[in-house]
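Here the complex is missing a single protein chain, while all its other protein chains stay put.
For subunit A:
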């Protein structure tokens, strides 16, 4: 059997532990002789077993067992609060914490706000200090998900690659192109850029969905990356447009690369879209041209080959 990744294994442990806790609770109620309250924990234990199996099984969306687990926690705590003679106020914190752990941040926040206002309305504990402690707990529990969101945003802002394929995204691409432009001027070298356009991309998305599009992009990037030098820069300039920056390359060299790429790409056949089709053209900086002007010219060239 394939070894599962660590988060998944931890989740499995959590699901089974919660099921065993529920079974233990049920047995304790049985030993205490409170048969009338036995029914709900029995039902919840079955529910948790179902969610554990759904988590282990394939083909279920991962949010469904999470929601089942969360719902059973809510039901267990609510029934215990109403049926036990002297419930500890402590237990009302459990659903709040579980919500933040099991749901995405925004839905967890709104669910907790709804629950808090509902509790205020019909709570058995009505002192302000108590509700204040709930608000404080909710806000404290919301902090780590915010921190996660910050880190995710930071990674996105500092990751140079495009999210769909193994090429630089537009900001990094322009920056690297600017670097190469400056370098060529400073060190007196040549520079060439190939503009690539994938005419099948939009059609692939419309007809076969996102997966076909990703396959197309992946095929292009792997072909280009495997056939280029280490310091050539491939970046995604538009939805279906790529720029391949070739430092220290003359016009004839760029034309040669173009021929080679064209041949290699046309040999690549994909399941859904068939033969990989690409339009490629070269665009070299002119003498004494500014960088902005050159980028404009590159964009115009991309537009031109897209509308052939």
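Criterion: a residue touches a chain if its C-beta (ideal position, glycine included) is under 8 Å from a C-beta of that chain, and two chains touch if they have at least 3 such contacts; residues count from 1.
One rule holds in what follows: contacts and distances are computed from a predicted model.
Chemist: Looking only at the UniProt record of the hidden chain, which name from "Diguanylate cyclase", "ATP/GTP-binding protein", "DNA polymerase IV" or "C-type cytochrome biogenesis protein CcsB" is the right one?
Modeler: Per the UniProt record, the undisplayed chain of the complex is "Diguanylate cyclase".
Chemist: Which one touches the absent chain: A:159, A:202 or A:303?
Modeler: Selected residue, touching the omitted chain: A:159.
Chemist: Looking at the full complex, which residue from A:187, A:271 or A:308 touches the chain that isn't shown here?
Modeler: A:187
Chemist: Of A:94, A:118, A:269 or A:286, which one is in contact with the hidden chain?
Modeler: The single option touching the absent chain is A:94.
Chemist: For subunit A, which residues touch the unseen chain?
Modeler: Contact residues on subunit A toward the absent chain are 5-8, 10-11, 13-14, 17-18, 21, 24-25, 28, 88-94, 96-98, 100-102, 129, 132-137, 139-161, 175, 178-180, 182-183, 186-189, 230-231, 247-248.
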